[in-house]
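All protein chains but one are shown at their positions in the complex.
== subunit A ==
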Amino acid sequence: MKDDLLFNLDHGYAEGLCRGFKSGILKAADYHNLVQCETLEDLRLHLQSTDYGNFLANEASPLTVNVIDDRLREKTVQEFQHLRNVSYEPLSTFLDYITYAYMIDNIILLITGTLHQRAIGDLLPRCHPLGSFEQLGAITVADTPAQLYTAVLVDTPLAPYFIDCISEHDLDELNVEIIRSTLYKAYLEDFYNFCKKLGGITAEVMCEILAFEADRRAFMITINSFDTGLTQDERAKLYPTCGHLHPDGLQELRRTDNYDAVRDVASRYPQYKILFEGSGTNSGDKTIEDKFFEHEVKLNMNAFLRQFHFGIFYAYLKLKEQENRNIIWIAECIAQKHRARIDNYIPIF
């Protein structure tokens, strides 16, 4: 109650802004119009009548999907950074936490890029601007995780997450994936605890979302690790332990070795049971990944039903990302004249 009273003192402006941004998210009617577009020019014309306004007006024709992608991301990042700039503690720390996920992705992107002998100059522009930090460009110096830690990551907020993966092995494909998962696990757990410490509605909303995120990762790691030579124990180490699956579900996931077994584990949790039941592996069916996305969108939308908490900032960014994915999906379908699956976007409102 006390938090509610004082919330607006520091965060009222940011919350208002965020809710304002949220109302710019495309509605079902907008999507309905977007999927009718014949060309990307039509898409641009229609987006002009939405909250996106003239964001594509200065692009020369012909428009490409890449340009749209860049502008979309630019706009989202601009909005998020504006929120970050007007925020106070502890909201600013909370917003920083959100960016850590992008930092992890960027690091992994650069390492895999250099493993494939790509020039760092080509890779850097592809990094997400929210996750960029000063030392990012110099990441190619490192050959082993230990070097990566001592040279690059030690100054970044990611340093504590990296402790578990310091080793002298060379960086290779599998290693990189393990690093990503380990970092993510540590990050999620830390973020979860941070939100829990904040308490109040923020904890209620964010813990729900993050718990789902953790479980989703556990499921995806399990499904993706079949036939990769990852042992069960190694796999178990990568499961984030802040989800609903912890501890029993994770134990069982550890022992599974095929998709049906994973489905059995999920069937004991009502919220995941529905998701697995609604998905299929046949073409035309929705994949489990899409179902997870849908569930995530639902959770994020629920965040907006409550007031005086930080969850909406996280939810806004995630919804906006989903929207960008939707627009890009539609744009790709239009550009490649592959209209059969154009309706496979995930509606938000």
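We adopt the following convention: contacts are C-beta pairs under 8 Å (C-beta built on N, C-alpha and C of every residue); 3 or more make two chains touch, one makes a residue touch a chain; residues count from 1.
The rule is short, and it goes like this: contacts and distances are computed from a predicted model.
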Which of "glutathione transferase", "Glutaredoxin domain-containing protein", "V-type proton ATPase subunit a" or "Leucine-rich repeat-containing protein 49 isoform X2" matches, in UniProt, the chain that is not displayed:
"V-type proton ATPase subunit a"
Just to verify: which one of A:49, A:193, A:228 or A:307 makes contact with the chain not shown?
A:49
Contact residue for the chain not shown (choose from A:17, A:108, A:151 or A:274):
A:151
Residue, one of A:135, A:167, A:279 or A:344, that touches the chain absent here
A:135
Which residues does subunit A use to touch the chain missing from this display?
33, 36-38, 41-42, 45-46, 48-49, 57-58, 60-61, 120-121, 134-141, 147, 150-152, 154-155
